[in-house]
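Of the protein chains in this complex, all but one are displayed in their positions.
Order of writing sets the chain letters: A, B and C. Residues in each chain are counted from 1.
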Amino acid sequence: MPKLNMVQAINLALHEEMERDESVVLLGEDIGPDEGVFRVTAGLWKKFGARRVLDTPLAESGIVGAAIGMALGGLRPVAEIQFSGFSMLALPQLEGNASRYRSRTQGRHSVPMVVRMPYGGGVRALEHHSESKEAIFGHIPGLRVVIPSTPRNARALLLAAIRDPDPVVFMEPKHSYRAFKEEVPEEPEVMPLGKAHVALEGEDLTLVVWGALLRPALAAAQAVRDARGARVEVLDLLSINPLDGEAIAASVKKTGRCVVAQEAARHLGLGSEVIARINDEALMYLEAPVGRLTHFDVVTPYFGRELSYMPNAARIEEAVLETLDF
Amino acid sequence: MPKLNMVQAINLALHEEMERDESVVLLGEDIGPDEGVFRVTAGLWKKFGARRVLDTPLAESGIVGAAIGMALGGLRPVAEIQFSGFSMLALPQLEGNASRYRSRTQGRHSVPMVVRMPYGGGVRALEHHSESKEAIFGHIPGLRVVIPSTPRNARALLLAAIRDPDPVVFMEPKHSYRAFKEEVPEEPEVMPLGKAHVALEGEDLTLVVWGALLRPALAAAQAVRDARGARVEVLDLLSINPLDGEAIAASVKKTGRCVVAQEAARHLGLGSEVIARINDEALMYLEAPVGRLTHFDVVTPYFGRELSYMPNAARIEEAVLETLDF
Amino acid sequence: MPTTELGTFSVSSMQILDEEGRLDESLEPELTDEQRLGLYRGMLLAREVDQRMLKLQRQGRLGTFAPSTGQEASSCGAALAMRESDWFVPSFREFPGALMRGAPIEATLLYHNGYEEGNVFDGSPRTLPVAVIVGSQLLHAVGLGHAMKQKGEDSAVVTFFGDGATSQGDFHEALNFASVWQAPVVFFCQNNQWAISLPRDKQTRSRTLAQKAIAYEMPGVQVDGNDALAVYRATKEALDRARSGGGPTLIEAVTYRLMMHTTADDPTKYRTEEEVQAWWRKDPLVRYRRYLESRGLWDGGRQEALEAEIRAEVEAAVKRFEERKDFKIDEPFDHVFGARDQGIEAQRRAFLDRIEAEASRA
Partner (left out) sequence: MPTTELGTFSVSSMQILDEEGRLDESLEPELTDEQRLGLYRGMLLAREVDQRMLKLQRQGRLGTFAPSTGQEASSCGAALAMRESDWFVPSFREFPGALMRGAPIEATLLYHNGYEEGNVFDGSPRTLPVAVIVGSQLLHAVGLGHAMKQKGEDSAVVTFFGDGATSQGDFHEALNFASVWQAPVVFFCQNNQWAISLPRDKQTRSRTLAQKAIAYEMPGVQVDGNDALAVYRATKEALDRARSGGGPTLIEAVTYRLMMHTTADDPTKYRTEEEVQAWWRKDPLVRYRRYLESRGLWDGGRQEALEAEIRAEVEAAVKRFEERKDFKIDEPFDHVFGARDQGIEAQRRAFLDRIEAEASRA
């Protein structure tokens, strides 16, 4: 099994699926000769040509709106939004049309498409290049939202997303793009959408994370283990909509304690929904309030200050210890 | 004190503020001679002329983007989005610019503007005319989100919103537009933004609502009182961002039980945040899980089916009884 | 400012049947008599459906809807120029054309009574449902056009929208993408002079809407939108060009919204009765009927017979619509995702339990 970083793994999935399925086409800004600003589409334009790898004009509503039409017309478009900070421009088409076509036509039409976008902070980027807006996309019924966390699941989830009959927003934690490598199976691997993954088993506390925070969460779990002997279960959500509420409840019923960590602003973030699911299904198992480690409800600061504001392994460890000690 | 419905009360606030402050201008679709599709701007174009009441071309990003410029240039624009279903088109400007100008320039520039929009279901309207997207706007730091619930607070909150130095999304529960009248003080009344209101005091359960659900909530509280003698406290949030977490916690600490009801989809809705705030501040006071009455995570059905899916007084009553009986 | 001229552009207009029904024979399109008559039937049927719906709405038997009276020539003329395999991508005032393509009359009744069932046109799978978000459908048309090209189909796309829609960002992005991709798309603008209460000249300062095509180096043409023959001809030419790789076209059909914006609107607030009356004199049906008469295809007897036939057809559709009761209450849960999801299914069960409990209490 080759060891790949996340960029390579996503690139692999695109290669595989474009080879397997003639109807898969890519579109976006600078994904052709330039191979994407993060090189995620490396080699694809050369291999599949400008007919299937379309460099578009600079217009995000155009990209996603046209992709909807392509999907209605029998293609399987995979659109790239260069940075998720520009994805709000595509939201009207996602919320107003992509997510609704199936329901609007009672299943007569559907929009099988993927909208990929790098998201998240910690890469010293300019304004609008560090946001985490998964809660906004996640609130839209009919729109799947997926966030991989490792090279292997990025490849397997992207394959699933492209094959899925519905629109999928595929948010790629750019901080993890080249941060580490992982073995990825030779043969195409497809993971089911909508399922969380227990990244580390434990009995004492459930640590819920997604995307780039998986790695610091695992580090924090190890640190807590080393310091206290406590065993933290790390639950990697992978799917933001639908959310795997059963997995959250099952873990919390076992551990009785929970911490959720997110890069996004606190108010109305996904962490709140995780707490609400625990309230719905497992409240009486809780031995302490759910710990919430989040960004703050401030406008995302420029990168000079950003690290002070973001969760990291030490801060997750702190939050875990606090909840353990409650 | 005259008795006004909500449309009249909002119209009154617009009249008052345009008279008081030369820099207040209105812009939007069909707000001039047509006086708004709900007649909220009745009389204003006639009185203040086309210089201050601008019928714009059909473009929501244009309306809100231009309003940002007006605000930077010293005006106080009050923009109308005809239905909140079309407000996603204005989101890029709200999220990307309006909410950030203050922080971007460390307070050197700010964007004092209001974006009014009717929202919510139950009025037998076409697709996109019945949505409740407050959770999306509420997740954006730097953007105030206000939802009045009665004629009197609509007028007082709108005056506050126009005078506020920051952008305010002012979501008007259109189901309540003409549903009832209330006495409104002769003199302009201004309510502080960011505060919830105890609409009914009680000791046995806290019922958290906002917008059009206030009335069914009060009816449900009365029904519960009649049936059981239990006293439900009804907390009307009024401000979605910032959220008055203290008021929620204070009430739940007193009652030990809570139900939250929302018109919006369940997943990642404001109800989840209310639960998260209780988790943060008052979990150990809870005698039962917080009851959540929400829309479902389905694409908003057309109006033929919508009433089956929406909360109403009877359903709120059911949810309250269930939580009381837990 | 003395300068070098870089290029000049022009925009032109076409009329074949004037207001009195006089024909410019040099431009008359080649149509079979069956097509000629079918076009008239389509327009008359649409008019009747509109009038019937208005009554139903006033009687509280139907929700809000947007009448198309006055725009039948534009809608039906364009639809006639299309093949079944072409995609019809409408806005919300294009039922005349949809009817021509085989959408059942009940569909619009169901739709306007709040049922997604009204978006199901099983006999015409390439007729898309109403797009409410103004301008958003133009981009779908571009993607569809590109897909047709990509798949080697010689199908094209016609998308319809109003004068107001030309102000939306999506209009601009769609025309630009279509032009860059040379997608087989006809952008058909129903310039009916009003966007609710905003008159055309306050929507944009350009003399014509057709000239907006210049921004994309795209052919742009204005036609008399109350002249079904001119509409047909312009659309046909644009479709032929699109099919043969010539790329997209913008057509501005100059017409008029004779009725209110929707049944919730009161146009007396913003326009004069004289203006409306002047446009009634350009009624596309009257003009086209004269054309049929002049070709010996029509007379009073046939008119009466057709009217009776259409009335019966509409009446039968209304009856089917009003008798229809098989609305599965939990249908929305079926169409969140194509694959079953356990969370959605749990919500469905909770929903159905509640519905049942409420029914048993009632």
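By our rule, contacts are C-beta pairs under 8 Å (C-beta built on N, C-alpha and C of every residue); 3 or more make two chains touch, one makes a residue touch a chain.
From a predicted model like this one, the values you see are computed outputs, not experimental measurements.
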Missing chain: touched chains present in the view: A, B, C
Contact with the hidden chain (one of C:171, C:291 or C:351): C:171
Hidden-chain contact residue, picked from the options B:9, B:53 or B:70: B:70
Contact partner of the left-out chain, one of B:61, B:206 or B:272: B:61
Footprint left on subunit C by the chain that the document does not show: 1-15, 26-27, 167-173, 176, 179-180, 202-208, 210-212, 214-218, 221-222, 233-234, 237
Absent-chain interface as seen on subunit A, which is shown: 29-30, 32-35, 37, 55, 57-59, 61-62, 85-86, 89, 124-129, 266, 296-299, 301-306, 308-309, 314-315, 318
Contacts of subunit B with the absent chain, listed as residue ranges: 25, 51, 54, 56-57, 59, 61-62, 64-75, 77, 92-93, 96-97, 102-110, 141-142, 144, 164-166, 193-194, 242-246
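Basically, only the chains that are shown with their structure count from here on.
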Label of the chain whose CA centroid is most distant from the centroid of subunit C: A
Centre-to-centre distance between subunit C and subunit B (centres being mean Cα positions), rounded to whole Å: 36
Mean-CA-position distance for subunit C and subunit A (Å): 40
Cα-centroid distance, subunit A relative to subunit B, in whole angstrom: 30
Numbers and ranges of subunit C residues touching at least 2 other chains: 116, 133, 169, 331-332, 335-336, 343-344
Residues within subunit A bordering two or more other chains: 92, 96, 102-104, 141-142, 242-243
